[in-house]
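What follows is a structure written as structure tokens; I'll ask about it next.
Of the protein chains in this complex, one is absent; all others appear in place.
Labels for the chains are A, B and C, by order of writing; each one numbers its residues from 1.
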Amino acid sequence: MGSRVEILNPGGYRSDGRKQYELRSMDITLGSTSSSSSTVVHDLQNAMAHPHPTAPDGRAHIAHGLTEATAQVFGPREAQMRRDAIHDRANINVQVVMLPFSGGASSRRRGRGDKRLLELAAAIKSTFEPVIQTGLYPRSQIDIIVEIHQQDGGVLQAAINAATLALVDAGVALYDQVVAVSAGLHSTAVLLDLTHYEENDCPHLTVGVMPRSGKVTLLNMESRLHVSRFEHVFSVACEAAKIIKGEMGNTIGQRTESLVSAMAQGEPTYGRTAAADDMMDEI
Amino acid sequence: MSIFVLPGDLIVPGSTGSKKLKLGPGLVEQSSAIVATRAGTLHSKQRTTFFIDSDTQRYVPASSDPVIGTITARQAESYRVDIGSASPATLDFLAFEGASKRNRPSLRVGSLVYARVSVAQRHLDPEIQCYDATTGKSAGFGELKGGMVIKVGAKTARSLLSPTHFLLPLLGAQFPLEVATGVNGRVWLSSVEKAASGSSTTSRNSVKNTIAAIRCVQAYDEEGLDAKGILALLASLSL
Amino acid sequence: MPRPTSPSIPEKEFLVSAIQQSLRLDGRPLTTLREPQLIFGSELGWVECVMGKTRVLAAIDAKMVKPAADRPYEGMINIHSEISPMASSEYEQGRTSDEEVTITRMLDKVLRRSDALDKESLCVVAGQRVWSLRLTIQFLSDGGNMLDCACLAGIVALRHFRKPEVDVEGEEVTIHSPESRAPLPLAIHHTPICFTFALFSFPTTQTGSTAAPLISTLPSGSFSTHQTYALLDPDLLEETLAHGTLSIALNAQSELCVLQKMGGVPLDQAKVVRLVELAVEKAKELEIFIERSLKEDWAGRGLEVI
Partner (left out) sequence: MFRFTSSTGKARSNPVYVQGFDNKDMDWDAETNAGITAPGETIVSSLEFMRGHGTFPDGDEVAATVAGTLQRVNKLISVKPIRSRYTPEIGDLVVARIVEVQPRRWKVDANGRQDAVLMLSSVNLPGGIQRRKLESDELQMRTFFEEGDLLVAEVQAFFADGAMSLHTRSLRYGKLRNGQMITVPPILIKRLKSHFCALTCGVDVILGINGYIWVSKHVKENQQVGEEGFDAESVYSNKNDYIDATTRMAIVRVSNIIKIMARYYYPISDIVLNQAYDWIVENDYELKDLLNEDIGEALIAAMSTTYQ
């Protein structure tokens, strides 16, 4: 194995220049980027092929450092297979796709039946089932499609955050959001938001927190960690989730703000201020 | 006289004189010989009717069997009920005491019902009803509210149904207990104590008693405990 | 076969009121395992684990193969765990059910990825001949929580298995039969054991009031006012109606190997930590039980030739 690159150098910096508790930079894009997608021209064969509109109801793209995930939400809409429709609530199904070029261990086969992806999809589904107000949409179906574009550690974290943002963008009623973050341990130092390199060498866990009640809805650890260390890493991760919640909250708030002001332009009663202008070219 | 027979065994009836033999479940006549089609113990009543009592799990509906079923779906005119048979049974909206077009029964998907098999032909979906057709009264049939239902073997279910069996009176002496037994191997037990406050909530000891009753029935079903064994089990439970 | 019907309303209500009074159908306290029973076969590395009505069989066989190019010093272990309709009519042959995905992944993490088995000890001739173990898990009957039962059967099978002794002279590799040389145990670093809790959550307002307890199988709503219960080693009914599960795999040296709470009803941080500590106690007890069972079986074998 090549020369050992230090996870944490004596100066307290990690291999990518971050301090111990620093999160990677987050880049969030809500809504669909392609201009035509929010307006879909219905040509006949397209509609006949699959009657559902091609534009997702909600879309979000999130990047934690180099790890990038995109989530698209279709629905709530008619269940494609009558068998799946549940008489008193919505049926959620989740599909996770790992793009072949996304790097990491995915270069090998990650086909449809790959158990790792099925497990990730099952985790996302059971994470959001108690969070979405499924009772509001009986006999309908909500599809969450998560694509992993790039992998550099924290794949589960990016998938969960992307799914939350896409559901918010789709306007699906949620009791609370779910914010995920990963944390690891290097000898006695707790590290947050690990890269793929750090994940290989340190025991790490991913935590999914519901910010409103502060409760933990998702917890996943696949590496060996002594019980005495666990509590410390676990509590730091839960704290860090608040920061990510802040970032996500910012984006959601600013996005809603810009859409509301865009809508306000059309109303004759409101005058339009210059501020709204530059807000406009942000879209 | 009960001897254990296996499928395919030839049955030679004792001296029955001229009376015609009546063959119950598990026996069939093949070219003037009687052959067993199921493993179990051969029983005979008044030397003329023979049947095989086997401890099957899968229930084959026979008419006028009391059964316990779960409502799985609600259709235009009837409910579909799972009674553990190959195909689900149908329970007509009107098959209740005093039912009419207007006052529909208030059953929901998932409700438990105690009913009687009215139609059970080989090629038809079985039909059940929640009243005794002859008297028109509910005769104990209808929705089973509260309590708990467990699965036991067919033999245990049949023995619980016979009035002379020791188990139910024994349990009844310990605490107030309501029991509904289905030939399809399902037994519903409920020990609702008329708590001092009169409310029929599942108070602490009514849940405890129901669990005790369940464990006794299961012990009898799986280990065949006798009265002494059951009493010993009850004593160990009542801590 | 019609899909197995979901439990009836009385069953749900009864379970809810029983749990709220810390009672279970088989009389166990909320935090007690069903007493596992280990039945060893005549072959070494063949064990059947029985927990209540749940039965899982684990069997190991080994053969000599050429190692993978990128790992010349390491032997291989692969796990076959397909759930057949034998376990329950709910499973179809050939179709991967969700339970099978969870169990297969957990077995992979607990037995393979946790380095419980020292792969390098399986090496015979580096680059040419290594032992390749195949652990087959057969699910005989699903009485709830097949996951824990399968993990226990798997790790005990690994500790029970003996591989033939091998002599290497240059290119010459001779495998000694059990009669001539006593077979050798595998190098097992630690014994990870999996504990699964079924989680239930009811709004606190319900317990006191006379209203029938909340019977929706899937509670949702902000969980700040909910009371949650964790049932260790759930039986079939508890597993079906559970609002979520938490699985903790750790060894007797209280080293966590896998922590898995894949969604479902959320828990407070303190509750998670308490459950982890509870699992540590249980792991120690179970380790003693495994030791004792292996010794008893070994004593009865009389294979010692020396």
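Just so it is clear, contacts are C-beta pairs under 8 Å (C-beta built on N, C-alpha and C of every residue); 3 or more make two chains touch, one makes a residue touch a chain.
This one's a predicted model, so the numbers in the text were calculated from it and none came from an experiment.
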Touch criterion as defined above, residue of A:A71, A:L192 or A:V216 at the omitted chain: A:L192
Hidden partner chain, touching residue among A:E119, A:D143, A:D169 or A:E222: A:D169
Absent-chain interface as seen on chain A, which is shown: 18-19, 21-33, 35-36, 38-44, 47-48, 51-53, 55, 57-58, 63, 65, 75-78, 87, 133, 137-140, 168-177, 192, 210-212, 239-240, 242-243, 246-247, 249-260, 262-263, 265-268, 271-272, 277, 280-283
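In this section, only the chains that are shown with their structure count from here on.
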Touch-based graph of the chains, sorted into line, ring, star, complete or other: line
Identity of the most central chain, Cα criterion: C
Between chain A and chain C, centroid-to-centroid distance (C-alpha), Å: 31
Between chain B and chain A, distance of the C-alpha-averaged centres to the nearest whole Å: 52
Whole-Å separation of chain centres (CA-atom averages), chain B against chain C: 37
Junction residues of chain A, two or more chains touched: none
Residue ranges of chain C in contact with chain A within the complex: 96, 98, 101-102, 104-105, 109, 113-115, 218-224, 243-244, 246, 250, 254-269, 272-273, 276-277, 280
Chain B residues touching chain C - in the complex, by the definition given at the top: 70-72, 82, 87-88, 108, 110-112, 144-149, 188, 199, 201-202, 204, 207-208, 210-211, 214-215, 237
Chain C-touching residues of chain A, taken from the complex the two chains share: 89, 113, 115-116, 118-119, 122-135, 175-176, 205, 208, 210, 212-222, 224-228, 230-231, 234-235, 238
